[in-house]
Structure formats: C-alpha cells, structure tokens
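Please find one structure pasted underneath; my questions will follow.
As you look at this complex, bear in mind that one protein chain is not there, while each of the others sits in place.
Right, chain A next:
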Amino acid sequence: MTELLHSTAADLAGLIASGLASSREVTQAHLDRIDAVDRSVRAFLHVDGERALAAADAVDAKRAAGEPLGPLAGVPLAIKDIFCLTGAPTTAGSRILEGWHPPYNATVTQRVLDADLVVLGKTNLDEFAMGSSTENSGYFTTHNPWNLDRIPGGSGGGSAAALAAFEAPLALGTDTGGSIRQPASVTGTVGVKPTYGCTSRYGVIAMASSLDQPGPCGRTVLDTALLHQVIAGWDPMDSTSVDAPVPDVVGAARVADVRGLRLGVVKELSGEGYAPGVEQRFREALDALADQGAEIVEVSCPNFRYALGAYYLIMPSEVSSNLARFDAMRYGLRVGDDGAHSAEEVMALTRDAGFGAEVKRRIIIGTYALSSGYYDAYYGSAQKARTLIARDFENAFENVDVLVSPSTPTTAFRIGERADDPLAMYAADLCTIPSNMAGNAAGSFPCGLAPEDDLPVGFQVMAPVLADDRVYRVGAALERALADRWGGLLTDRLWAREAAAVGGAR
C-alpha cells in the first residue's frame, strides 16, 4: 500500500486506468495515511472517507463498464477549504462560517468532480486566506512535515502539508499574494498560480477579487500540470474569466526543455533579508538550468520594491469590501440575537466574535484606505504603483522569456516566531506578490534544502500573461536536472527519512 502513497498522480491514474490498482485501494491507502499522520500534521479541517470511497467506487465501476476515463480519474485530491463543495462544510478557516454547507459547487470544484478526481477532504488555511503560516486559521495551526515545529506556509499550508506528508498526491489552492507558491516553497512541493482569469473564481470565497486566483498543487511538475489542465478554462460565471485557450501546460511539463530560453534573474529579489541557504540553492538551480541550455541574464525591476506596500493597500481595501457580506443575516454565525439588540448591533457583535485578529486588521486598514480624504493618497497611489510593477514585467519580457527568483526569502520559520509581528509575516510574500499585482503566471518548484537548517527552498518562475506553459517548461527542466543529481524528488528524501525512522524503530 505504501507504494501507492509514494506514487505520482500520473502513475496512480495509469495504475487505475489499466486495472493494476483500483481507485478504492488508492483512496483507502490515503485515508489510512491521513488517519495515521494527520493528528501531528493537522493538514485537514474535514475528511469524508465514506464520500471518497463512494466516489472511488464510481470510478472503478466506470472502468469496469469500459467507459473512457479522464487523465486523473480515480486519483485522490485535497481541496483548500475556501472552495465551495456541496455536502461538506466550507469554513474558509473562519469561525464566522463554522458549520456552513454551501448550496452550490465552485466551478473549479465542479471541474475536478467531473474529471472523476476523488475528494478526500478540505484542508486548513489562514482565515479567509489571510496569512503566510496557517497560524491565522480560526481552528488550528498546520505543521510542516519536514519539521513539525515549523510553519507549512500560508495561506494554503494545509494543502501543501497534505502533499508533503503523502496524505494526498494532488491539492487545490488559491493565490492572492503567494498562498500557493510560498507554501509549496517551504514544503518542497510544486504550486502554480495561473494567469489571472485563467481559472474561475466562481464559488471561491473571495478575499481580494482583483488578485485571487485558484491553482494546482502537486509533488511533481507533471502532476501539477495535469491538474491545471483539469481546472483551467473560461467560465461565464466569473466576470473576469479570460476567454482564451488553456496553454499546453501538460505538453510543456513533458517536454521540459529550456534550451535557448532566456531566464532573467530579478536583481531586486535578493540580498538583504534573504537566507544564505536560500540564495545558495537558488544559484545552484540557475547553474543546473544553464547546464540544460538556458541562458541566464540579470534583470532589474526597480518598482518591485513598491509591490508589498501597494499590495497591503489594494488587498485590504478589497477585503474590507468583500467581507462586508458576512453580516450575520443570511448565513454563518449570528451573535447577540436576543430581541434587544438591533440588526446593526448583531452584525457588529457577530463580526467581532467571528473574525480573528488578522482579518480585523485588514478590514480596518481597508476601511481607512478607502475612506473619504485618504482614497487618492492610499488606494489611488497603490493602483499607480501597480501600473509601474506591470510595466517592469513588460519591459523585462521584451528581453527574457521568464523571470526567476527565490519563491520566498527564507525557509519555513518556527511556529509562533512571527505571529505578533505582522510586517515580518508579510515579508514572506515579498517575491510572490509582483505576479499577483501584474496578473502573470508564476510557480514555485523545489530546488534543495538550505544547508543551515535542512529545510526546503523554492525556485520561482514568472512567465508573461497567458504563457503559463513556460512556467511548467522551466519547472520541469529544473525538476529533471535536480532529480538526475539527487536520484529523485526532494520529497523522496522525506519519504526515505520516514521509512528509515520506521525501520529503526522496529
């Protein structure tokens, strides 16, 4: 059974399609694994084994009946608990939505169900996806499988930890300022933020609508591309959805060829604040890609230094507006409804009780930034900075095919280390935010363990708008080059370490 846990999603789909393993066996193996390890990793907010096995049986029955199966049919999947899924609670990590069952599926959820993926459960996240560590979850903190004292990244720390702990071969995330890529980076897994508009936001609980983007997470580049292919594409239910063909991300992941590709190293995403081990593994990854035939040049994006500041004005402004819907009237928590309090008082009491500290901070900053007299100075300036960041990308892409940087300045920090220092927490997204501001595609790929702490380092690839395939092309080339050197994936070391520990204990 353990080989099924260690397999890639692509291999599992092959085993299931050929009848060498049933989806039920594969699903049961993952449910058993969750039972065994999730009390220490705490990746899942909700697991529904019965539902998963019923879905697996349906795939096995389809196969037995000779019906055609999709490329990921029968493969288990973990869903970040921000995607609406009927028949299960959706909390967005917030107490204000505790026990809420959505009446409809998100488009992305519907697409994975239609593709016959088997949903194992919903994964933990920072409340409403606001955070870089899952410490802002209204329920509990997820632990990093590489070192349980460390954060798994955020907001999608549950999805990333589930992958690294071999609890699921695939997972869904959302990325507003780095919530797919930073968790991927600190857990040694793969995560891609598609071009804004290429995956539907319909049914994804909104944080900052002009930045939010669902995306795929996996342990290998090909697995991630296969999931990308399933979830991407135009959706009339999302007004910012792009009506354009999905780039051939699966083909790009298979080709894995960077010969003649020009990679621009962003000068501004290095130096002070970057851990030595992160910079070392990043440079080694560049060398590996150069060996594969890529051309490496240095690029300057001077306005990236305004990205974090602009982000922390635009995002809270949109947050304050989006989260106004949690008004205690139509769904979710209601506090103080005793006949004496007015609707407005009930609203305010509920929002104080149901929202955590970080959500309140952001709503209040947003309220301030949008208030009369400050709008131009804050929100208006931030939108101008956004233009300048997008121009930096445009200028850079005139000379290079992709931009690259570390995915996050440090490896996984200790749980609690930045909990009382919002600015230090925000810095975790320094490298990822520019691509949310400009809307282009970007992904994080494992590139080794930092020598100083033996924790994973991520390599970020940023491609132009609608050139998502280039992210995979470079990621896959890097994965192949490093696998040749290491004899496997980075997560294989975690698997081997655990196997050795179990062997040693016997």
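Observations, loosely collected:
The rule is simple: contacts are C-beta pairs under 8 Å (C-beta built on N, C-alpha and C of every residue); 3 or more make two chains touch, one makes a residue touch a chain; residues count from 1.
Keep this in mind: contacts and distances are computed from a predicted model.
Missing chain, UniProt protein name, picked from "Rod shape-determining protein MreD", "Heme exporter protein D", "Aspartyl/glutamyl-tRNA(Asn/Gln) amidotransferase subunit C" or "Sugar ABC transporter permease": "Aspartyl/glutamyl-tRNA(Asn/Gln) amidotransferase subunit C". Screening A:236, A:276, A:451 or A:488 for touch with the missing chain picks out A:236.
In the complete complex, the hidden chain is touched by one of A:253, A:363, A:403 or A:433, namely A:363.
Across A:148, A:255, A:296 or A:349, the single residue that touches the chain missing here is A:349. In the full complex, the hidden chain is touched by chain A at residues 100-104, 195-197, 210, 236, 239-240, 242, 303, 306, 308-310, 312-313, 320, 324, 327-334, 337, 339, 341-349, 351-352, 355, 357, 360-361, 363-365, 367-368, 371, 377-378, 380-388, 390, 422-423, 426, 437-440, 465.
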